[in-house]
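Left out: one protein chain. Kept in place: all the others.
Presenting chain A:
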Amino acid sequence: MRAQFVLSEIGVGLRRNLTMTFAVIVSVALSLALFGGSLLMSDQVNTMKGYWYDKVNVSVFLCNKSDAESDPNCAKGAVTEDQKKQILADLDEMSVVQDVTYESQDEAYKHYKEQFGDSPLAASLTPDQMQESYRIKLKDPEKYQVIATAFDGRDGVQSVQDQKGILDNLFELLNLMNRAALGVMVLMLVVALLLIVNTVRVSAFSRRRETGIMRLVGASGFYIQAPFIMEAAVAGLIGGGLACVFLVVGRYFTIDHGMALSDKLTLINFVGWDAVLTKLPLILAASVLMPALAAFFALRKYLKV
């Protein structure tokens, strides 16, 4: 098969259907940009999970004197030294626990001052009002429930708090957004594929004279179909290229410059360029294969031998 012949056929086909080709390119670009974006989003959630789960603790807060008066969990009075020893011993025995640190009232006060030093509330606070606590690092952050059942409601324990729970709400939200993006992507993709099928059919119809003659002189089915399939693949590839540009520019303007989120949200570890770049071949491959397959199936009925 002569490449030049096929290429010139493709050029003619794409130009003949300029508006349709444009629609295909735009819809492929948008759907694949969303696809790449949601891949990056889930990468982002994973890196954040890794980063934060490493830092989160389960905290067992102990009753202090003011809790003893106000909190029903501490009705039996502030925590005693014996109770503290017993809790520590029990924690040490538990297999899920990796590490336990004790935070005294003074330390808690200090940390609080560091974090909220500016607020008027901090000024009125005294170390006495702070709670002693055990900060427990778990081998597996998911095993929080084990600690909660063991210590919730025990004498001297005011509450067991899992910081992971707070983060999980955030991640849940991010995942939800991600799934919504994926849903939109699937819809866009369906639109893109239907457009491709239609474009290819129109293209095949407008060239039925040529294809009829090709059949008569004995061109193989593949030879007749190739220009149409390549046409769809080329349009798809242009769309895929645009999607890649969207992703790179998108990351550049949201994270590095423009919105500059990396400056504003220094606590968050953003996905790197490598994560973006590894998505690009995937997007390009999808942008060529999907339209080509759609075209192939669209033609199967249309151009039979």
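In the analysis below, a contact is a pair of C-beta atoms (placed from the backbone, for glycine too) under 8 Å apart; a residue touches a chain by one contact, two chains touch by 3 or more; residues count from 1.
The criterion applied here is as follows: contacts and distances are computed from a predicted model.
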Record-based protein name (UniProt) of the chain missing from this complex, from "NADH dehydrogenase subunit M", "Cytochrome C oxidase subunit IV family protein", "ABC transporter permease" or "Cell division ATP-binding protein FtsE": "Cell division ATP-binding protein FtsE"
Option from A:K84, A:K110, A:R201 or A:R215 whose C-beta touches the chain left out: A:R215
Sole contact to the chain not displayed, among A:F116, A:F205 or A:Y223: A:Y223
Interface residues of chain A (partner: the chain not displayed): 1-2, 5, 209-210, 212-221, 223-224, 304-305
